[in-house]
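All protein chains but one are shown in place.
The block that comes next holds chain A.
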Amino acid sequence: MSPAESDGEVGAEADGEPSDGSNGASVESELVADVLDGKHRALARVISKIEDRSPGYRDIVSELHRHTGHAEVLGVTGSPGAGKSTLVDKLARTYRDQGETVGVIAVDPSSPYTGGAVLGDRIRMASNVGDMDVFFRSMSARGTLGGLSTATADAVKALDAFGKDRIIIETVGAGQNEVDIVRTADTVCVLVQPGSGDDVQMLKAGILEIGDVFVVNKADMDGAQRTVAELEEMIHMRQNPGKNLDTGHHGPVDEDEMADVAIDDAEEEAWDPEVVETVATSGDGIEELVETLAAHRTWLEDTGALAEKARTRYAAEIRQLLRADAARILEEELADRGGVDGLADRVVDRETDPYTVAAEVIEPIEECVRERRE
């Protein structure tokens, strides 16, 4: 129930080694202390700072990190109109009835032209209005690539440190970026709408690979049974290596996903994705869904998959931060050389070529790094 369960008042000012001597540090420490103290305004402000990448947000997230690790994180994704918001609303209500506190992050697209966005999911949180223990926050994609998943992961940390028992991330599952976001979750729930396409849609990469639990929402609609049957069939094929369709499971692999595959193979009792039918508007099937989600949680804990997931996730996070920092250093280096346009002009004029330019820019940096290492 109560936020700031662990350390409460032990403010960051007291024990947090001030990460730098800059005069901005006190504002950040104060915010962190207020978040741990359960102040909604401070939590809201911290999430804004995370979204804006305001100066000092990294210090805040670092300080919050050691107060995290208590919340159970659920990702909910699916195509627009599948009923995600309504389902999330009902899930939040159910968890609240169990006496737990809930944080929700709802991600909506932003305009690629103006950066503006209308964030409309809040309207559907009808069951939880006036209940401050459901902290609902809208986030826009802000047209960034990769950056959104970092911001979402950091916002999850803020909610976790605040003391939320359950955190739900809701996002439209249309592209790769969104897939990244749901990786932030321990359990991923994919919503499928009845009649949302032929069986080729189900063969396509993405949707089947990320789901731990599949929800056929609007199960009272025509064609719901067929959709359930198709899903079951696809999942069954995916689970059966004898059918030789297993290669589609983890399509284009990077190192992080390789780790995932390794666990999957090593696990004696792999998780068999479940298909649940719901009618979110009426609440039908929500209880069964909650039970299925709990079963997945138990599986995660019993098999050690949860710990492995956390490690994989933090490894990915470290890599992502390093890439962003390295990119910044490179931008500075480019600016120092008069900007990338001048270099591009020289390439256009055939004075040089992109490979040579890249080698020239990176060489001094590489040299520095090598010297430091030795």
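Keep this in mind: a contact is a pair of C-beta atoms (placed from the backbone, for glycine too) under 8 Å apart; a residue touches a chain by one contact, two chains touch by 3 or more; residues count from 1.
Basically, contacts and distances are computed from a predicted model.
For the omitted chain of this complex, the UniProt record lists the protein as "Cobalamin B12-binding domain-containing protein", which is one of "Cobalamin B12-binding domain-containing protein", "Acetyl-CoA acetyltransferase", "Amino acid permease" or "Hydrogenase maturation factor HypA".
From the options A:137, A:164, A:183 or A:309, the residue with contact to the unseen chain in the full assembly is A:137. Listed by residue number, the positions of chain A touching the unshown chain are 27, 40-41, 44-45, 47-48, 51-54, 110-112, 114-120, 122-123, 129-130, 132, 135-138, 140, 142-144, 147, 331.
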